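Below is one structure. I have some questions about it.
Shown here is a partial selection of chains from the complex, left in place.
Chain IDs A and B follow the sequence of writing; residue 1 opens each chain.
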Amino acid sequence: MRYEELSQLQVDALDREKTVLVIPLGSVEQHGHHMPLGTDTMLAYALCLAAAAQMEGQVVVLPPPWYGFSAHHMRFPGSITLSHTTLMAMVEDIVASLAQHGFGRVLLINGHGGNGGVVDVLAAVLGKRHYGRMRIAGLTYFALAAPAIARLRRSREGGMGHACEFETSMIMHLRPDLVAADRAQITYPDPGSAYLSTDLLKGSAVKTYLDFKDLSPHGTLGDPSLANPEMGAEFFAAVVAELVRFMEDFARWPITAENRT
Amino acid sequence: MRYEELSQLQVDALDREKTVLVIPLGSVEQHGHHMPLGTDTMLAYALCLAAAAQMEGQVVVLPPPWYGFSAHHMRFPGSITLSHTTLMAMVEDIVASLAQHGFGRVLLINGHGGNGGVVDVLAAVLGKRHYGRMRIAGLTYFALAAPAIARLRRSREGGMGHACEFETSMIMHLRPDLVAADRAQITYPDPGSAYLSTDLLKGSAVKTYLDFKDLSPHGTLGDPSLANPEMGAEFFAAVVAELVRFMEDFARWPITAENRT
């Protein structure tokens, strides 16, 4: 189930057509005063593993390359960013390698808002490049599970942004040792326009750059004071359920283009 | 109002802080059997000009670079695609030039679904690059105006996809000579998964590559038989109103980052 723990023989024994290979994407960037830098990748990876565990050998999770596109966090200590071109090249190379071994289904599961546009472009570019031989899909897990998360949340709009009710709860569930709850700060930031929102669950037709230091002096967007490990377990389970539901669907998408001219 | 018609003196007389410079983006790609290749750019450009006309000298529209990212249309005759890297480079260079002249507000108005991810990445990358000196926003006009368009549409989901009720109506309004209505074909394509939709107004948390030749043998997605010039005028006015509303908002966004450290 963990790609890096398989031997070449075990990879060779996988069904190239049926197996869903998952590449978890996240980031290493500030998550307020109370949460670890690796939050996004930790969550994306844990969710992928948990979802894969429920799918009886149909899914293999690759090791996460850890780093993402975090330009908007660079004014906070510790944040690391790849350029968008490097992030794209990294995923392109991994997918090209998997294509070379004949795999037919690759899923990018992203846990970091800043990677969203890049994942979108990657899905289009790689889907074209490997057309007829591989299906590629990309998603950001909290967008996929937005309705389910919305049903569970207690904060109002703006309360779920970054290092917030949602992310803090899930890290409390998974790695309580890494949360300094007493350092958590609450911010309902004002992005400066009714067209913009910092809430994880609220998309916008308008894309722009928001520097996180301008939105919040300590880097938290939302209300981590509402977080607790029990809620974290519920959020986690809800997202896993949505991932499983999607992956079962994805596993049935046709690979070969019959009517290709 | 048309950037290319201004002299250097007229550009120099513009308010660098207040003026919104608009870059229209579209594509040159098949639009079914009945619509012209240039549909997306024509519409984006006409909408930009109409919106600018309502804003009394606050907006200047640059000439559209015409070509976009249309990899998914390349199996149809006539379609032209830039690679995503070329499209990005082109916009990056234009924006860098505007930044050099001291302009503070640039808006990318996109009329082609396939450019969506690229516009998203551009907004982030350019916003960071010119941070503190320029605000950059990007949007796809039918996503911005989705609720308004939804109120006007007559087709059910799937009826507005590509060369459809919506686009055909607007070209009938603007350039009736370019529509061969008798050649229009109706398709409600099946994208193969409940997670995917070909409707212009329906976003999805899942991004993937859909080759248009697989979705529709003639390239139309939706129902152009519902199109007519009167509807086109209504759609057009509705989108222009939304663009104006947003641009008035955008024109007030603060440019300078006061608390930059």
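The rule we apply is simple: a residue touches a chain if its C-beta (ideal position, glycine included) is under 8 Å from a C-beta of that chain, and two chains touch if they have at least 3 such contacts.
Everything numeric in this text was worked out from a predicted model, so none of it was measured.
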| remark: Copies of the one sequence in the complete structure-file complex, 2 being shown, number 6
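Note that only the chains that are shown with their structure count from here on.
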| query | Where the centres are mean C-alpha positions, what is the separation of chain A from chain B, in Å? | reply | 28
| request: Give every residue of chain A touching chain B within the complex, in rising order. | output: 69, 71-72, 75, 84-85, 114, 116-121, 123-128, 131, 135-140, 143-144, 146, 192-195, 203, 205-211, 213-214, 217, 246, 249-250, 253-254, 257, 259-261
